[in-house]
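Sending over a structure as structure tokens; questions will come in a sec.
Up next, chain A:
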Amino acid sequence: MQQPIIEEPRTYFKAPLSTPQPGSAGVTGAWRVKKPVVDPDKCTGCQICWLYCPEDTIIILDTGKVTVEYEYCKGCGICAEVCPFNAIKMVDEGGA
Partner candidate 1 sequence: MPVKVLTGNHAVAEAVRLSRVKVIAAYPITPQTTIMEKLSEMADKGVLDARVLRVESEHSALAAAYAAASAGARAFTATSSHGLLYMHEVVWWAAGSRIPLVMAVVTRAIGPPWNIHVDHQDIMDQRDTGWIIGIAQENQEVLDMTIQAFRISEDPRVYLPVMIGLDGFILSHTSAPVDIPSQDEVDAWLPPRRQPYVITPESKIVMGNISDDDEHFMMRYSMHVAMNEAKRVIKEVDESYGKTFGRSYGGLLECYKCEDADYAILLAGSWAGDAKTAVEMLRSEGYKVGVIRIRFIRPWPREELLEIASRLKGIIVFDRAVSMGSTGILLGEVSSTLYSTKISIRGTIAGLTGVDVGPEAFYTQAKEFIEKVEQQGHVYEPLHWLLPPRYRRRGKPGKIERAEVVM
Partner candidate 2 sequence: MEDLLEIRFHGRGGQGAVTAANILADAAVREGKYAQAFPHFGAERRGAPVVAFARISTKPIEVHSRIERPDIVVVLDSMLFELVDVTSGLKRGGILVANSKRNPGIEGDYKVYCVDATGIAMRKGLVVSGWPVVNTVMLGALSKATGIVSLDSLAEVISSRFPEDVAKRNIDAMKSAAESVHTC
């Protein structure tokens, strides 16, 4: 398809646009009550947690296994819920 011309508006213009980037909503890691902890022995690298994480805070390691980006992880627990191998545990913030 022929691409349209992207031309700057010629009047005062404000559209509801944003560019998603890490941390654009602030350091959401501070919101956690519990944090997910991955047991690398149990993790098989299926990456289902990566698919489900609503905040894109599952990091895939070179081995294919995963770890968590704690700066932005909100601690929602979805990763622990969906992990088929019980490799992710939710741990109290103070305790672990």
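Structural remarks
Here is the rule we go by: contacts are C-beta pairs under 8 Å (C-beta built on N, C-alpha and C of every residue); 3 or more make two chains touch, one makes a residue touch a chain; residues count from 1.
Here is how the candidates were picked: all candidates are chains of the complex that A comes from, given by their letters.
Note that the structure is a prediction, hence the values are computed from the model and not measured.
Listed candidates 1 or 2 all sit in this complex, but the one touching chain A is 1. Listed in rising order, the residues of chain A touching candidate 1 in the complex are 1-20.
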